[in-house]
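The complex appears here minus one protein chain, its other protein chains still in place.
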Amino acid sequence: MNFNPLPYPIGQAVIFWLILFGSVTGIVLAIALFTSLVARGLKGPAAVLGQVRDFAVDMIRLSPRRVFALSSLTFKEAIRRKALLIFVVFALLFMFGGWFLSGTGERPDEQARVYISFVLRVIGWLTLPVVLLLSCWGIPEDIRARSLHTVVTKPARRNEIFLGRFLGFSAVGSIIVVIMGVVGYFWIVRQTPSDLVARVPRYGDLAFLDREGNPGRGVNVGDMWEFRSYVEGATRARGLWRFKDVYPGDNPDEGLVLESRFEAFRTHKGDMERGLLCELSFFNPETELRVRHRPFQVKEFSQNEIKIDRKLSMYDEETNTTKEVDLFDDLITDGTLYVEARAIDPGQYLGMARPDLFIRMANRPFYVGYAKAVFGIWMMAILVVALGVTASCFVKGPVATLLTLTFLIIGQGFREFMDRMVFQNLNNVLAGGGPVESWIRLIRHMNPQVPMEPGVSTSIIQFVDARMFDLLWIVQHIVPDFRHFRMAPYIANGFDVNFESAIVPGLAVMFGYLLPCLLLGYFSLKLRELEAK
Amino acid sequence: MNRLSSRNRKVVYLVGMIVLLVPIIVLGMPAASGEGSGGYLARLRQEHDLGETSLGEVDPSSATMNLVLLGLRGVATNILWMQLQEQKETKQWFQMKATTDSITQLQPHFLKVWQYHGWNLAFNVSAEWDQVEDRYYWVKEGTKFTMQGSRRNERFPELYWDVGNMLGKKIGRSDEWQFFRRFYKSDPNTKLFEGGPDPEISRFGASEFEDNYLASKYWFHVANDKEESQAQHIMMRMVFRQYPARAQMDYADALQREGLFGERTGQAWAEAYRDWTEQYRTGDPGFGQEIFYTPAGGVRLEASEADMRELAKKDSVSLRDKRTWTSRYQDIVSYRYWRTRSDAESRGKTEAAHREIFEGQKLFREGRLLESKEMLEAGMEKFASLLEDYPSLTSDDGFIEEGLMAVLYWRHIHTLLEIPFPENFALRKLWEKEAARIPSLEIDFRRDNGIG
Partner (left out) sequence: MQTENVIEIRNLSKVYRDFWGRRKVQALKSLSLDVKKGEVFGLLGPNGSGKTTTLKLLLGLLFPSDGEIRVLGKPAADVDKNERIGYLPEESYLYRFLNAEETLEFYGRLFKMPAEERRKRADELIKQVGLDHARRRQLKEYSKGMTRRIGLAQALINDPDLVMLDEPTSGLDPIGTREMKDMIIRLKEQGKTVVMCSHLLADVQDVCDRIAILYAGELKVMGRVDELLSEQDETQLLTSRLNDEALAEVRQVLERHNAKMLKVGHPTASLEDLFLRTVDESRARPGRRFMPGEDGAAGTPAPAPAATPES
């Protein structure tokens, strides 16, 4: 995982969601109408449409009072079933947690990173299993004990039962997350010697010029990781950043603070006593004004802060004079700032990636970023509750638990792998074929480059594999991307959690699943006989 | 029995839990840095040198982790290794170090794992960083990590040897050795160590640890001690056992490389000679006095004809065999060369030769050509007579290059002063014999002095 927060295209996401949701609903409805027509004649479709109408009616006549009654029942049930015993585990982990986290005493920032990751991981790992088990067992247990009979024979609607369960378990999850979050905060603050802040970065876009000065890419210096591109020193190679919405801050005399985290790569020893030099220059494409800033030494894997004064002096070659330039008035037009980065030492390279240079906005207090990260865990817990309650509406407790757990594991751990497989398959760059083909290749010790001999069996294999990939594609589009809730890297890296690239996608994923879950849960409860078998 | 109300019962449970926690903390708390800290068990462990089935120190967290994982240790370790690989690829070095720690917590007695990761941190990760201070930090991390591993596996000599090797070779012989050796004495993290050394690797600046090579010698000594009861599997036994003495030589050599001449260097060489041939200062027999077993029975490297005869009689092998095997073993570790070298270097004349050549070169760089010429000539004179006293040194690369370089400086001074280069000079014999080496040395000379 590289730390590269990209803005989330919320508009596109909503449209995509609407298309997906609309088409799935449409397909399901069409299938239901057709099969009911075949099975029961004209009465069938009428019944199907009646169900749709019922849903609309039930949604309109939803009673907050009943939802509240059901959710507080759920809440009481969870508490009386001793769900909060999880706090004992939590307390133990925190009491002894310090013992396990070996100190890299020389680097307080790294120590803080370890503690922050630990706390967030503990909160996540303790909250999720609790809400998962609670939500997956609630309704099935209710059906098994037939206590649901006394509820559905009252004027409680199925959507109210679903929502009551969902909100009740969400409340349990929220309490757990909030208490653990608060305790965790004080624990971090007490354990960490240095003052913690949440830095606020403003990222730009990055383009490269190659060594001849033409638009292109930097060089790969042999890393398997293709995150950074390298710019050769003393050539025309450059990294070009464009930052938008750069305006003077509260104090008009202040300039900007940039922060860089370039990587250095040496092709020869060079001067070992100093780091490689990097020079930033600012230019305004409209006025062709270009100001070179004082070079700085690159310190790898740590924060390099570069203060840019508002008044910059530049040497004018035409007039051989030094003149003063104003950062905001002369170099920035319409809030857009262009920054060029180049390496100075010949034969040495500087590695750059988009998040390697950014403008530092005013710091926020640590608890702001921390609270947002905890909020991320909360959103995840809520989504797990929604999935669990939905699953428990149509299968029994153990199956619902497995199902939800599978969603969680696939959505978090296998997401990357799945995305890669689907991408490679769609772009025909998948080496070795699908699962069946790969298996055969493995058994027969066949190189993935060797084509399969054409024939009936190969066609069958490829057909099966293609369907497997279709299935994978469907799974990829159904299983939620739990990675969107991971805000820990932000604050562990000392940053504030960005709203556009972290909170918005989290919210989008959470809300994107709530309506489908409600629909699925509602109809599962409505269309099944609640008599336990 | 049942007279307690439900609430009171809960209070009793709570009190019981707290009461039970107290002994856990008193007994089980692991030792922090320094002796006498931590819980009772930790102190007992230090006192009695006890460990997990006496393999080495037990880390309670490691034991707990294994307990918590039940039978899934192998799976967890595999996942951690994969994670480690990814972190390495994406250059998340600190996270990688944390993963490394977790792996060794799961497998605290897997020597290869300690060796691999210690090496990885001190050599590979260190090299990924650009600034010398950072590189030194990672060398230290690797060394500390290996030290930790050695404590967990106290009976085994391997990791002790690795620590010695890192403190010696990695700090003293890598490209950055000049920085590293300086950093060893005065850590670049001045904020934390206030200009002093890092106490963890220098034992709080104890005098036996004032130099990285001396520290290395100490660790090699410990490795040798352990090796007496537990065989090592790194290299041939004899090669393994020479390291404390060799570290002493490296120490003396490093002092010379840094231009430190005089009594201290001489004494260092003299001690190296004693270590090599007679006896360590600790009272242990010197390297040359140890007996190593060969197909022709035991051999001692520092052996007179009479000694060999005695040994041959004892093992009932022929004297010829004994002699052959002794000589063969001596060749393996260049025993005779190092004996001569340390002997020669401990003499005042040698010291003076080295010093005068070094000083002469320094004077040249300062532009004091006439003084330099004089100094070089005096040095070359002593150097020539040294080579006559110890002919075997004429086949030593270090000596040959030092002599030739002195001549190159001296010759260049003549060019600069526009005086003819004399036909006859002290090191002429060497100059002519090793003429083939001159061109490449000349390149070095020009580069070092910025001569186009």
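Just so it is clear, A and B label the chains in written order, and each chain counts residues from 1 on its own.
In the analysis below, a residue touches a chain if its C-beta (ideal position, glycine included) is under 8 Å from a C-beta of that chain, and two chains touch if they have at least 3 such contacts.
Keep in mind that what you see is a predicted model, and the values were worked out from it rather than measured.
> Give me the visible chains that the unshown chain touches, in label order.
Within the full complex, the chain not displayed touches A.
> Among the options A:23, A:147, A:214 or A:287, which residue touches the chain absent from this view?
Checking each option in A:23, A:147, A:214 or A:287, the one touching the absent chain turns out to be A:147.
> Quick one: say which of A:76, A:190 or A:274 touches the chain that got left out.
A:76
> With the missing chain put back, which residues of chain A would touch it? List them for me.
The list for chain A reads 58, 63, 65-66, 68-70, 72-73, 76-77, 80-81, 145-147, 149-157, 529-531.
Everything below uses one rule, namely that only the chains that are shown with their structure count from here on.
> Taking each chain's centre as the mean position of its Cα atoms, how many Å separate chain A from chain B?
47
> Mind pulling up the chain A residues that touch chain B in the complex?
1-2, 95, 99-100, 102, 104-107, 110, 113-114, 223-225, 227, 263-264, 266, 269, 272-273, 275-276, 297-301
> Could you list, by residue number, the parts of chain B that touch chain A in their complex?
21, 29-30, 60-61, 64-65, 89-91, 93-94, 97-98, 101, 129-132, 134, 137, 141, 175-176, 179, 189, 192
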